[in-house]
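A short write-up of the structure that comes next.
All protein chains of the complex are present and in place, except for one that has been dropped.
== chain A ==
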Amino acid sequence: MSIMMCLSLVLLILGLAFVASNPPPYFTALGLVLVAGVGCLALAILSGPFFSLILFWIYLGGMMVVFGYSAALIAEPFPESLGSGYVLGLMISYMCLVFFTAAMVLHFYDGPLHLLGEISSFNMVQKDAWGVALMYLCGGVLLVLGALVLLLALFVVFKLTWGMSFSVLRPV
């Protein structure tokens, strides 16, 4: 399990560095899916499988929209990701930054990241399911308020995108 955790964290950082180093949008979306997947894997190993499942579904849904949008918008005949020197150089520099930060953390707090120490793969109680139950039990007003905020976000998006010829989104 510890190896899985290590692997997912390393993949998470590699994927984030890849996304941050400006590859073409197709590969960026792919990198984001990878990051979401391994992030959810790490969360699931840290005894939060329900949350990681929910997050993964919602994130994948959003990513499909992002991927479709960017694929429709960007006309790039020959996309190249790590093959181009620009992206590769940026990624290498980001990884150098990560190693520097990790070295600083190790230097100052002298010890490994203690995420790795908290893994217990034989949990009888799912902490996250317990938390969800508690949220639905006590946090009724808060949930309604959260739904209200989402409704507001929907209205804002409607207002922003309404009107084909004079609004924000228009054919160029």
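Here is the rule we use: a residue touches a chain if its C-beta (ideal position, glycine included) is under 8 Å from a C-beta of that chain, and two chains touch if they have at least 3 such contacts; residues count from 1.
By our rule, contacts and distances are computed from a predicted model.
Peer 1: Can you tell which of "Sand protein-related", "TBC1 domain family member 22A", "[RNA-polymerase]-subunit kinase" or "NADH-ubiquinone oxidoreductase chain 2" UniProt lists for the chain that's not drawn?
Peer 2: The record names the chain that does not appear here as "NADH-ubiquinone oxidoreductase chain 2".
Peer 1: For the chain that's not shown, point to the residue among A:58, A:74, A:102 or A:153 touching it.
Peer 2: A:153
Peer 1: Considering the entire assembly, which residues of chain A contact the chain that has been omitted?
Peer 2: These residues touch the chain not displayed: 142, 145-146, 149, 152-153, 155-156, 159-160, 163, 166-168.
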